[in-house]
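Mind looking over this structure? Questions follow.
Missing here is one protein chain; the remaining ones are kept as they sit in the complex.
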Amino acid sequence: MFGYHYRLERNAIGLVLAIVVAASIGGFVEIAPLFTIDETVEDVPDMRVYTPLELAGRNIYIREGCYACHSQMIRTLRDEVERYGPYSLAVESKYDHPMLWGSKRTGPDLARVGGKYSDEWHVAHLINPRDVVPPSNMPAYAWLQRTPLEVKDLGLHLKALRQVGVPYTDDMIANAAADARNQAMPDDGGAGGLTQRYGEATQIRAFDGNPANVTELDALVAYLQILGRLTDAAYKPAAEGG
Amino acid sequence: MVSQLTMNERRWAMGILIALSLIGLTMLGAGRGDAFGVHGAIVAAAAIAMIFVVISGYFAPEPGEERLTRYYDDPSKAGIVISMVWAMLGLFVGDWVAWLLAYPNLTFDAPWSSLGRIRPVHTTSIIFGFGGNALIATSFHVLQRTTRARLPDQLSPWFVLLGYNLFCVIAVTGYLMGVTQSKEYAEAEWYADIWLVVVWVTYFAIYLRTLARRKEPHIYVANWYYMAFILAVAMLHIVNNLAVPISLGHAKSYSLFSGVQDAMTQWWYGHNAVAFFLTAGFLGMLYYYLPKRAGRPIFSYRLSIISFWGITFIYMWAGSHHLHYTALPQWVQTLGMTFSVMLLVPSWASAGNALMTLNGAWHKVRDDATLRFMMVAAIFYGLSTFEGSFMAIRPVNALSHYTDWTIGHVHAGAMGWVALITFGSIYAVVPWLWKREAMYSARLIELHFWLALSGTLIYVFAMWNSGITQGLMWRTYNESGTLAYSFVDSLVAMYPYYIARAIGGLLFFLGAIVGFYNIWMTIRTAPAEARASEPDAPALSGARVQPGE
Partner (left out) sequence: MDIEHGHMVALAKSFGLFYLIALSIGVLIYTFWPSNKKRFERAARDIIQDEDTPWR
């Protein structure tokens, strides 16, 4: 009796093991070598991290599902390079947890949208896209301007990102909330520490046009304006994609 | 429901529910002011509501030993109804999203109703809500019939079904509040993901425990597919969702992987979610309900085994075809393309096997819309796997990627294959489970069939046209060697197709409403002396199995 049941059970376990082995190899073989990172991702010394305000903007981009209609990955095809700019390098999303390469372009690619339009254009466009692009089918995000940005937890965000490998310093983590406010409220004074921590090129201004407060619109525009500008590796002729 | 549980199981149920409500209350306390707290409240409310359900039946008489002479189908019945409820939600939201892409103002000035938040409500409701519940419900049904053994106990199937739906509810309500990992088809945040692992392990245990007590020495091939679905989804889910939460009181987490590694992991997951959730599981349905309904054994059992291993092995390599011409190293892209093309062999073997099974039963296909649902599903399976392999070829992908062609392809699979095989299986299994002679109305099945088929065709043709138009416009140059069209030009060209797509989706939704009504009326109609036909219970032999072993 026991023997009979034992044999049956062994068949089932054998099937389970066979499925696991057959199914796991493919992923392992393809993914594991990518973690020998030196050759997968280019080494770029000038690559900078997102400021707390930009990170908050990125999280709004994620929260609103922007990635479902906008890619951030310019392929190595002539028409894409001519339309959107130099093709994307692996290093440019090195600090992107998670990546937002996207899979669909209901709207255009945004990998290099930073600096392409003015803040005013972005503000008007996000409040009602059809005011600036009449045939647009993008949703309106008017409430972003009405919603104050939640900054008090940004230190926790930076800390979690450091745990997964983004080089945020203790100084950056400690000042995260203040840095976010200062980047969008330059009149408030004290923005100096921000540039020391994140570099002279950090864009400091009232992104939504209102220096009196920090809204979610500030954060999202700050993020859009930095896209493709964390490093200029892609513009250097020597740079080679993977 | 509770009256079918033994006293011991009722105690366990109470214990689990009390623990769950405490977890919910803890989440509520830790996550004040965050979506995490709202989810805590939902968990606690669900658990407390279930506690009342259990209490109300707690002192009902225990089920007798004679229950072991029957299969345990209550969770399957509930699963099928729940699956149809999710279909209503998912199809409604899906069609709403489709109309939004043509008329972006058809919404409210509120964050929750924005396209970016309701789109994952559509995908999750359909894939996990509709598809997942149908898979769980039918897998319990098929598992018992093919092993000739009753489910091992009465509690764990309910835990799997209701626990799984708790996951779906957490996921969908999360999107409305802006809680998302942004990983496509894995949007739910870390705590929901952990919960799903618990549910999934229990699901797997039910499978193993039932198989261990089977009376048929050979495990029927449909179970192989269901097992591959359970095992592979577990692996994919765990690896792709590895993340660090910002605190134990916040919903937000950061993926362990970044950039190119994250992209590869995500599409290894994304593609194999299609493979093992939307293909393997539903092939399990096909390999049982199609032969059963046609009254003919599967054309070639051997072919079904060969295609099983082909699919299990090859699919896992194919994910990188989602990343052609990107920053992913090219050797991985080439590998993904090669395996994607090879995948056509086992896929067509399965589709051909299903159609050859019907060879000689075409008169049944003509007269029986239920069987026709399954046949057309097999045809769409063949079509969309061919299309998938084709689109994985690098130069083709250069044109098709990022366009609506991908959306058309996915929906040829999701509407034409997954939904049609599910509706066919549900129409086959509902009279069986509820012991009815037949469905309430054969003509309504017929109506559903034609609505679903025409909706799918309109949708898919609209998206093929828009996708190829879009892809071509993006890469067209004028005589002076510059790009001929701006992005907005290509968007303007899309509008007619977006309206056509929304109409196709509407037809499909109407068909599903007809189906739900038909199922509901079948359940409500009094059984036609079904009990009388039940065979005599065989004498209990030595191979007795204790409940909850």
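We just call them A and B in the order they show up, numbering each chain from 1.
One rule holds for everything that comes next: a contact is a pair of C-beta atoms (placed from the backbone, for glycine too) under 8 Å apart; a residue touches a chain by one contact, two chains touch by 3 or more.
Owing to the predicted nature of the structure, the values given are computational and were not obtained by experimental measurement.
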Contact partner of the left-out chain, one of B:Met7, B:Leu22, B:Leu248 or B:Ile305: B:Ile305
Which of B:Pro297, B:Gly360 or B:Pro496 contacts the chain that the document leaves out: B:Pro297
Contact set of chain A toward the excluded chain (per top definition): 22, 25-26, 29-30, 32-33, 35-40
Residue numbers in chain B that touch the chain omitted from display: 68-71, 144-146, 148-150, 215-218, 220-222, 288, 291-292, 295-298, 301-302, 305-306, 309-310, 313, 317, 329, 331, 335, 432, 534-535, 537-541, 543-544
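The criterion applied here is as follows: only the chains that are shown with their structure count from here on.
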Parts of chain A lying in touch with chain B, wherever the complex brings them together: 1, 5, 8-9, 11-13, 15-16, 19-20, 22-27, 29-31, 34-35, 37, 40-41, 59, 62-69, 71, 73, 75-77, 79-80, 82-83, 87-109, 129-130, 133, 135-143, 153, 156-157, 159-161, 163-166, 241-242
Interface residues, chain B side, partner chain A - complex: 100-102, 104-105, 107, 109-111, 114-117, 119-120, 175, 178-184, 208, 211-214, 217, 219, 224, 227-228, 231-232, 235, 239, 244-247, 250, 252-266, 268, 272, 276, 309, 312-320, 322-330, 332, 335-336, 339, 398, 401-403, 406-407, 474-475, 477, 482-483, 487-488, 491-492, 495, 498, 542-543
